Every structure is written in structure tokens, then in C-alpha cells.
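What follows is a short report on a single structure.
For this depiction, one protein chain was excluded, whereas all remaining protein chains were kept in their positions.
Chain nomenclature is as follows: A, B and C, assigned in order of appearance, with residue numbering initiated at 1 for each chain independently.
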């Protein structure tokens, strides 16, 4: 535990040399809740079955990412490939509260979100392989996963660019009188982009009339590619930046599934009920490189990675389950099942055909103009 | 006095229904100094001669704007025309501390800045008239006044667009080891634009190493065209938005020249010495329409304008001077002199020739490529 | 039929569609309380209320992106760009999201969005406030780009735009908001991708769009009045993407000569494409090179005399016609 609190505190603290204003801003944010919540599970009233299911999902994500990475290293996967490894607890905890009227939107690090929302691992892997059986027919690739039936609205490659979309989607959900909310994921690097600030201001403004049920989930893995938070801003208490838009916020230890579950449950309920935006900053870490082509990783030390690996989110859940008396064997079975799912996904992807060439010209326009089929 | 404090407080207070976060943010900003500072003049150690000179400048600005407005109404001036009337105390107080190593950059409401920095009123008016004798040869017009000899670096028409420029200029001033600072003016509407947020974050970041002597002057006249502050954001304490970038800030009654002088003196000194950015939010009001073509003004009431006119910045200085025993006659003489200066500017502008046609193709490139002379 | 201004034509199209379809909303800067800086949306707030007529902060990228999100959910937002000059701040949203979302979602998402506002110069707004962006946006697959000149087309094409399931860049002739014309009553939609023969002629084809079309019609009169009278056909492109190649090619097959006129800069522009198309598809029919008349290759100047010199004028066009007919001016 102490490791992260150390990590996360030191990260926040890195702005101590920012002068009184930043210091004040830091003080002023709501009490941080990065402390582990023993009873997160209870708060989330999840029985051990439910927890085992989340554990299964986290394992599937990790193994899925490892397999995608192998596909890239062996030249079967092209383009960019951004892995979620290390951050599993965040999306797993948040999406445990997904309701079918909700919508989810994120950036390019989107495999986990698709898997958690119920997309077929086979089709997700096929998309990453660029096959016609892929989630978006091989047209988008790893960065552009969409499965609107299951609530996933992308998958975007331009940092900051998807944030205004999510805010507009949230407006539509209330305009259309649904009880849905938007789970909008962004990274610590995206928060310095103007698109975030313009969108957050609109969310706060529209939320005044209950017209903006946006739950911002800031996945602070301390790096935007190779640039650490403290090298990107001097006001490193990122969640406090939501104060400028009248958006309340809370921090959470993003490595601890149970802490995430607890905060997520409260936040989702509140956003759904009020129609006002809310923000969660999850302190997390990607143990994977930024992208599969990020070979050097000069921007961080092996030691730092090792420190965080000690708090691997899957390991933490495992410890808790064993502690709770779940048999080692049960966990091994689950891991085996997860592996089987991923192996099948890889097999499916490898054996799937390329998209038919005439797909090149479809889906440009919604109404067959200009050579669109 | 009470009027403004009422006005300004009510303006800040308008966020009281923004929920606890905004409320907290408001609380957390430094103590507001919108209260009038009787000794602002002393603090700025200005003798009455100096004050009379500032009074002269404010009158010149007001009469200049009235004349430009007449030019527009009579069809002699084209394009857009944005008047500074009502806001004179802000730039007059701030630029009283201009030093010749400093640079000034602002948006399109820029006539006063040029006049205060020592541009010839004749050439400024000629520019507004689109004449070849204008400050920028008739090529830019009212929105694009430049006089780099005197420290004016424009004059920009795209809201938010000039803010990153000012921050980069400030970096250059330190990189080149001068003691200059940048006075960067922006409006309350511009603060919602992404360009502001990206630039302010860079200013804070570069300021950490003393490489960003930017003095942000937020001229809060409560309207972005026809949109009031509280209709543009729910977190209406605009200066508090600088907290996100570790930039300290202070508010001032922008109608009171002496209050502005006091804050300006401290702020300019501090930015110059530290190389770190600082922000001043001046609560002010434009008694003129947004632009000369803003005829309806449906967005505000005659009563509101009348209320503010009671605190006309020129009237307030006048009262203080009379109180201090300056003779009415002296003030009348100054007004007459100011009028003479403006009349001469108009005569010059009207009699000046159009730019020669071959000017159309000059100043496109700094070296004569592609037809550029 | 009823006579209305270009401004009223746009407004009535929006009002009609808002009446007809709850999904249609309008958002932008000062379109509500202020009434719209060009009064195009005047009265809509009173009629449809603040949930459907939304004043926004000055954040073109943010509210354009939000409108894209609304459109993804099945709403039909109309974004007002106070002027198109401000759309550079929204270029990332328009080009990276609106234009491409349908493609990179494998057809799962569509973006029924209209972005409209005044385009082009002519009233001394100088460099930052004077752009003609037909080619700039027309370059990108996934967008539709139109530029009506008559009140009739303004209404008919706005109706089409609002019902279009794709993002539409609607470039209004800002200088013509006050001009009147006959407009058919009711739902008369004008399809995209169909150019309009504004005047029939035999000797030369004059091609343009937006406010240039009015100048081309004046030039056609002038040419008809010349000693050796020249009969000019005037084609109003109307739609930049999709583009009606057939109409201009057929016209040139008849006249054997073409002059294309635009306010925008020459390089990599609409006129470049028109010349390229004609030499590709009417190579043997052309008796002279396609002449191009474009804006001066400089940022727009402020001074009235310089601004006038920066835009195409009737004399330049007449001279171009004479060159195309190998006559001396």
C-alpha cells in the first residue's frame, strides 16, 4: 500500500515548489481518497462471485494485451498499439457500474474498454490484426474500437479530440430524456490540451441545468508518452483543474480495484441523479511501454517500473481473494480460462480473411454519394 | 464606490449557485483588492503632475474613440471597430509602468494601448480610416495596430489567438537576457478559449525556471460580445482559473485608476524580478457597444449602463483631482488640449491619401518571393 | 412563392426543420440573446427555447466537437460559426472527427451535422477575418461542402443540409444576407451535387459560386452588349463536394471556352480543380486554356482601395474572356 501512497503523494507533492497558489489549489481540493478501501467491495456490494468475475476480466485484459504485443513484435499487427497493462483496475472498476443506457468514450488505449463492455475478444483481436472480421471491419485498428451496441463509442487517436464529443453525447442523453451517463476517459497528458478545457467548461455550464451527465475519468499514469506530469505542468494536482469549471472531483488509488469500485459506485450514482458532471482522478501506471514501438523508455527507470509492479492491480485482487479464503486452484482455473479466451481470439484473428477490397470505398458517407457504397 | 463593489461582488457572487467547488475556488483565491485604494497614487509615487498627465491620456482616449465612432457612423471608417470607452483606467494604470524593454500585446480593442504607448494619434486614426499614412500603412485597420518601436506588438482579431504569442515573446525576452516583461491583455470571453489554457500552462511551466515574465491582464468587462460571464461559465471567478497553472493573481477595481496603479506597480515589479507570470483581473465595463455595429445591445439594460456610467473612470479621477484642490479650469484646459489632439488626428486621417495600390503586394514575405516587393 | 432575403431564407429553413423535427438544435456564439451577429438566427430562441437554441462560450473547437457528439447520438445540430474565419480553431474537430468518424467506426456512427456561417470578404474585415474556404474543406472525403448564392438556394440547400446524414459545411455569402429573391413556399429541397445554369450562352462558359455568380451575370450582360456581342453561359457550382462535373463539361463541349472565377487564392483551389477537370474531360473540345481569375495572392488588406484590388473584378473577367476568345480587350 504505502508504496503507492508514497508514489501518488510524491507525485502530487512535486508541485510543492510551485509557489503558494498551486499549494493553495492543492489544499483546496476535496480530501483525497487514495487510501485503500477495505470495504470497497461491500460498498459496491459485490459478492465474491462478482469479484471473481472482475478478476477474470482483469486477467483476460492482461493476457489479451500480451498477445497483441506478441502480434506486433512478430509483424502480424501494424500501426500503433497502446496497451492497458497495469491500468486494469481503473476501467474494470468503473465499468462495473455500466448501465445499458450509458455511453463510453476514450482515447486510443481502448482494448480494455471494449473487452469489459462485452465486445467479442475474437473481433477485438481481429481488428487489431486488421482483418475483415474485426470490430470495425479492419478499418480503424487498435486506436478506433467501436461497438455502439455495447456502449463503446470509440476509440480516438488525437489527444484531447474526443473530449468535446463525450460532453456533447452527455447533453444528448438528457435532451433525449434517458437516464444514461457518459463515462469519458482521458489521460494525464490530454488535460493540457485546449480541447479538454473548452469541453470541461461546457460540461460545467450545461450541467447547471442538469444537462450534462459526464463522468470524467482521468487516468493519471504519470506519463504522456515520455513526458511526466511534473514536466508538463507546474500545477500537478490534475483533478484540481476541474475546479475552474465548477466540476467536483475525487482522487482514487487506481491500482486498487476495491478503492476504484467504491468511488465509482458513488460517482456514477451522483452523475446519473444530478445530470451534472463529476471527475475522478485515478492514480495508476502503465507497466507496458507507451506504445508497442516505445523501445527505449529513457524517460523512466527500471526501478520505478519494478516499484509499481509490486502493486500490480491483478496481484492486489489476488491477494485479497486468497486472504478471503478463495482457493489458489480456483484462481488458477480462472487464469486458464482467460488464457483460453485469448488464445481463441488470436487464432480467430490469424485465420480471419483480410477485408474485401471494395470495403475501401464504403462508410465514407452515410448516403452513397461520391463512390460510397 | 459601493455601486461597483455591488456590481463586482454580485458578478463574482453569481457563481454562488455553482455548488461547493466553485464556492471553494472563490474562497481560495487571494483576498480581492477591488476596494478603492486612496493611496494608490502615493503607492505608485506619482505627483499630481503625473496624475494630470494620466488624466490627459484618459481624456484623449475617450475623445479619440468618440471620433472613431463618428467616422464609422458617417461611413468613413469600415470593417470592425471596437472601442475602449469605459475601460480607460485599466490600460492607463498598467502602462504607466511600461519600460522600454517591455512588450505589449492585446486583442482587437487596441486603440488605447497604442495611444498610451506613444503612437501618434494621427497615425492611429489614419489606420482606422484605412489610409496609407496609418500605423500599419492601412493594411490592418482598427484591429491590427502595431508600433513595435513603441512596444506595441498588436492588435489581433481572433479571440484567444494572441495569447500563446505573448507567452512565447516573454520566453524570448528572458532567453535574450533582457529585463523586459510582456503585458498580455485578454478579455473575459477569451478565457474560455483553449488557446488561453494551453498558453497559461506553458507560462506557468516556463516560469518555474524564471523564463516567463508574462503579466496577464484580464479585462473583465462582464461581456464577450453579448454573452455575460455567468452565461459563459459557471465558475465565474475568472482569475481563479489561473490557479490551474500555478499562476498567482489579484483582482482590482478596473474603474479606479488609483487602485489599478497600486496593483500594477507591485505586479510589474514582481514579474520583472522573478521571471514568473502573474495575473491581474480588472473588473471593468465598456460603456460603448461591443463593436460600432452592435446596435441593439439586447443583452444588457440601459439601467445597467447608467449604473456603470456613475463610476466612469475619468469622472472618478476628476473627482479625486478636484478634491485634491486642482482647479476646475486646469481640467478644462486639459480636456481642450485632448480635443485639439483628436481633432488634428481626424483632420490628418481624412486628408491622408489611400495607400498606393502597389502596397497590396508588399509585406507578404520578408524576402521578395512570389511577387512580394 | 414569396420574396425574402438570403438571411430570412436561411432562418425559415432552420425554423421549419426545428418545427418538424425535435432533434434539430442550433448552437453557437451570440445566436440567442444577442439575436445572432448577422441576425440569421434572430427569433429562434424566443420560439424554441434555450435547450434548442444554445449560446456558447468562445470555444469553436469545444462546441463544434460537442455538436459532433450530439449528432452521433442522433440529434441534428446546426452549429453557427459566427464567421468561417473562426473555424480554424475547430479544424481538428471538423477534419479529424466529423469527416472521418463514420469511416473509422466501420459505419457504426454517422454525423448528421450542419456547420453554417458567413464566408468570404468584401467589407474591410482585413486579413484574419477574410477567407473563402470552399477548397480548404472541400479537399476532405467525409465532408459535404456547399455555397449557395440565391435566397432560393439558401433555403432549399439548408433544408437538404439539415436532413443530410453527413456533416455539411454550409458556406454562406456573408455579403448577401440582405439581398432579396423569390423563394418557393414549403419544403422545396435543392439537392447537393447539382450545378445550376444561371444563364444560357454559346460562346464561353463562366464558372463560379457564391457571390461571384452575381458578378458573372453582370459580366455576361456586358459581353452581350459588346460590339461583337459575346454570348456567355454562367454556371453556378452551388455544391463543392459532391461536385457536378457533368454540367461544366457539357457546357464547355458547347462553348469550347471557360473562365472560372473565385474570391479564394489561386493555389490549390476550386479553380485549379475546375481547370484540371475540364482539360481531363473536354481536352479536345477546348479551343483555349481554361482561364482562372482568383483573389490576389496576399492576405486580405484593410484599406478599401486595396481590398477592392484584392478581389476579382468585372474588368479582369472580361479580359479573361477576351483572352479565351483570342480577342484583344
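The rule is short, and it goes like this: a contact is a pair of C-beta atoms (placed from the backbone, for glycine too) under 8 Å apart; a residue touches a chain by one contact, two chains touch by 3 or more.
Since the model is a prediction, treat every value here as computed from it, not as a measurement.
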Chains in view that touch the one left out, judged over the entire complex: A, B, C
Per the touch definition above, residue among A:156, A:206, A:242 or A:285 touching the missing chain: A:156
Full-complex contact with the absent chain, from A:152, A:268, A:342 or A:364: A:364
Selected residue (touches chain absent from view) among C:41, C:89, C:160 or C:239: C:89
Selected from B:202, B:252 or B:346 as touching the chain missing from the view: B:202
Residues belonging to chain A that touch the chain removed from view: 78-80, 130-132, 134, 138-141, 143-144, 156-161, 189-190, 192-195, 224-227, 231-233, 296, 298-299, 354-355, 357, 359-361, 364, 370-371
Chain not shown, touching residues in chain B: 103, 134-137, 139-140, 144, 146-148, 153-156, 158, 161-173, 175-176, 194-195, 197-199, 201-202, 205, 209, 211, 362-367, 369-370
On chain C, residues whose C-beta touches the chain left out of the figure: 61, 85, 88-89, 91-92, 95-96, 99-100, 103-104, 126-128, 134-136, 138-142, 241, 243, 264-265, 267-273, 275-276, 278-281, 283, 286, 288-292, 297-299, 301-302
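Methods note: only the chains that are shown with their structure count from here on.
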Inter-chain centre distance, chain A versus chain B - centres from mean C-alpha coordinates, in Å: 44
Two or more partner chains touched - positions in chain B: 192-195, 232-233
Junction residues of chain C, two or more chains touched: 57, 59, 61-62
